[in-house]
Each structure stands twice: as structure tokens, then as C-alpha cells.
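Read the structure below first, then the notes.
Partial complex: the chains shown occupy the same locations as in the complete assembly.
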């Protein structure tokens, strides 16, 4: 397929490379132009602007947040104004449910097809084509995208015709991960203050019913207090918890644990943690347990 | 070894049977006598009372709560009054850190040896000899117990000389599990109200970074709203969260997520959930999202 790819950050670059390897005809675009080099050297073409990336069968956007997606989508030379008849816009960014719903509506009105397909997995998984993908959109449109999604992920969860449900699943996943960070943070603050070795504790836990990557990865970061450099920066984690809460407000679901996480992030950022990994909220319980009230 | 075993509930029976299979000389006791039959038919001897179970090298207690352990330990014919010189009391019950500390002190004063060895795992794991054991006590005493523990579990996490640390690890583990229940409960309330199939959602999650037994087991119960019969009843879950909070007060560690879980259990029990599985707290978020304010 002829594919335009917009957004070549750590995730986007890996995904685009796998599409290229799978034999697709790729036009790539990034606001900062240097990022296209590696892909061009492998056969991709660098687009001159957003519109130039929208002339194929599919355009994929993989950007940081709502503002970035709005920036490339709307406006005179944006995606909406540039797609060709029959084209599909696949939005892989972790954005709000509300924006995804708005994208679905504006694309439908313009006669374009829209699929939300956010992903679970870190840059290494993107590079390895091992992402987990959640896809929302009209079944026949998602069907058309299947080979393409197959080139970048190891499985696809289809949530149905409403694209924004895919974004909801993604946000709920980040909520679950942050919940693990908080729970491990509190547990390690407790056993650590009692004198138990936090690394041995984690090794034990992850040999039992907690034998999952989410415990190993984040437990390790907390046990080692290893929050720099950030794999996923605290402001991004905060953004996703806020989006989860906004979605929960929209659907009418009170989530007290999400609110607890919200307050942890507000505090972490207020206390100067902007550059830290989001797992640094797992350090706050331990801080509250140390005598320092001067 | 000559072992006395007190407490033949679902966990204790499985553990005792494995000790018997491993060739140990077993004397068993249960307050309700019928429970000794199966073990006696396999070669164990039924003790006439607690004291009668305390004449070997080791006595193991596996009981429901602090009160039960105090009941068999203290008093004229209790464990403390009945052990022989050099004997070891292994306490496998999930009890408070404070009681475990008191047991350590009273046993030391009486000249006995004491090991706290609570376990992770459900009755099937106990029957299969596949428990995960946390052991606290003097290293040489724990060393003596090693073959015995090896007969009932697949691994032993040694936390050091203070027996109560083993109980702390056990309580922290139940806190982590309850945290997963709450997080999944909120996430499923959200995606479920939005129209996503909860079972498919769970199947997807547990194929990703949440691929752990704790998500599969409890996620399944919540997705199916399958809270009866209880595998682990809500009052027991509440007890453990209260003990975790009491321990956290003792060590001086604020745990806001533990407090949230505390309130969930108070509510579940107040609303009539005494007979339900503790995973029923995972249903409360969904209840809060349904119009019923009459």
C-alpha cells in the first residue's frame, strides 16, 4: 500500500521501519526533518509537508498529544484537507477519547475513513514489530488495515465501530500500569523501611502470582530508584491519567484510584520531577515515611 | 522429622499431606476432629489435644487469624507450655506483624525456637506442594526447616532474623493483590460502561504487559461478576488490609492506596457482602456508575 507516516519519534520510527520492511511504499514526515534520514536510506521518501504525506491509500499519525494531532489534522494544509477519496487515516497516538470522537466525526463528514489504533509497548517492541494494537473503527475499514497492522504488532484487539473506544482501552491500560507503580511504591516503602531488601523482595514477588512484565519493569525502577533518564516522562504519565479521568467523567464512572494517581503526579511535578520517569511517583510513599519535617 | 500439625483447613490439609508424603512422622490436630480422617488414613496420628501435637521436633500452626493462633499458643495446655527443649514452632498463618513479634519474644523467653513462614498460593497450590514461602527467623533455625519447607513449596524467600518480617511480606502481597482487584474493577467499570466486552478486554490485557496470574484470576472473577462461592472471603481480605495498615502505622509509612482498599471493604461488608469473594470490591466502581439514586 501507499502509506504516509507522520511522527517519527521513538515509537513512530520503529513502526515506520517495519512497514518499509514489509514492502509498503512509504512517505514519511516529521516536523523536525532530521528524523527522516534513516528511513529514507532504507527506501522511504521524505514528504515536503503534511499534505505531501496524505496522497496515498493510508496516512498514519503517531504524535505526542492532542495538540500535536490537532495541529497536523486541521487547517488548510492538514490531513483532513489533503486526503484523497477513499483514503484511511490511522491515528496511533495516545490521545483523548473526546478528540478521537471528534476526529471520527470530522473525517466522516469529509468523506474520509478513520481508524484509531493506539499501541501498547515500548520503543524496543515497536522496533521489533511486537506491539499490541487496539483498533477501533468500522469493521470493513479495520479489515483493510489488517495486513498493515500485522506488520507492526503481534496482536490486534478490535473494539468495534467506535474509534474512540480504542483510545479508551489505551488510557485504561496506562491507568493500570500507574496503579501498579503506586501499589509497588507503597509496598516497597513499607518493607524497605522495615529492613527488607527491596530487590530480593521484588524477585520473590515476580516469581509468584505477580510474574508479569509490568511488575518486573516498574518494580525494578522503583527498587533501584532509577528514574533518570525517563523512558516515559512524568508529564506524559500525568497527561494520560488526566485523559483517563476526563473519559471517566464523560462516561460517568468514578475512579478513586485514578484520582489518587492524579494527585501523585501533581505532586511529583510540583516538587520538580518533570524530567523523571513516571515511575517516580512510586518513590513518594517512601518520602512520606522519612523524618524531614523541619 | 517428628512434626505436629495444628490447623487442617483447606490450606493446612494440603500442606500436611505433602509432609506425610515426604516421609515425615506426623501428628495432626484440628479443633473440629473430623478433618483428621484423610490424613490418618495415610499414616498420620490424630492428636488428642494441642499439647499432644507439641511433642515432636517441630510444631506447625496454620490457622485463620490472630485470635486462633493466640488460642492454641497461650494458656496452660497451649503450644508454649507444651513444646520440648530444642523444638521449633513454625507459624504459617497470615497474622499481624505485632502478634508475630510477640510470638518471637515469648518463644525466645521460654527457650523455644520460632519461625514465621506464611505462604502465597491457593488450596490447589498447597495440595500440589507448589506454594511460595516467606521465612523469617534465625538463619540456623530456618536452615533446619529447609527440607520440610521444600516438601510443601516451590521456593522460599528468607527475609532474615526477625520472624515478623515474613508476615509483613505476606501482608504486603495481599495488599498488592487487592490493589489489582481495585484497579481492574475501576478499569472494567469504565470500559464496560462504554460498551466494550469485559472478557475480551481482559483477554487482550493479559496477553500484554499484564500477563500474570493475578490479572487472569481476579480479572476473570470481576469480568464474570463471579463472587460466589468465595475462594477467599471478603472478611478475610478486610482483615489482611487492616493488618497491613496496622503494620504501616507501626513502621510509620502512609499508604493511601491501602486506605482506599480499607474503605472498599468496609463498604462491601456494610452493604451485605460477607459471603462474597474479596474480589467483589472490584464490583463497587461499576455500581457507582449506574443510575440508582432514588
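As written, the chain order gives the labels A and B, with residue 1 at the start of each chain.
The rule we apply is simple: a contact is a pair of C-beta atoms (placed from the backbone, for glycine too) under 8 Å apart; a residue touches a chain by one contact, two chains touch by 3 or more.
The structure presented is a predicted model; accordingly, all values stated were derived computationally and were not measured.
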2 chains shown - copies of the sequence in the complete complex: 4
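As a working rule, only the chains that are shown with their structure count from here on.
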Length of the line joining the C-alpha centres of chain A and chain B, rounded to whole Å: 38
Chain A residues within the chain B interface of the complex: 120-121, 132, 134, 155, 157, 159-160, 162, 165, 168-169, 172-173, 175-177, 179-180, 182-184, 186-187, 189-191, 193-196, 200-201, 204-205, 207-215, 217, 244, 247-248, 251-258, 260, 285-286, 288-289
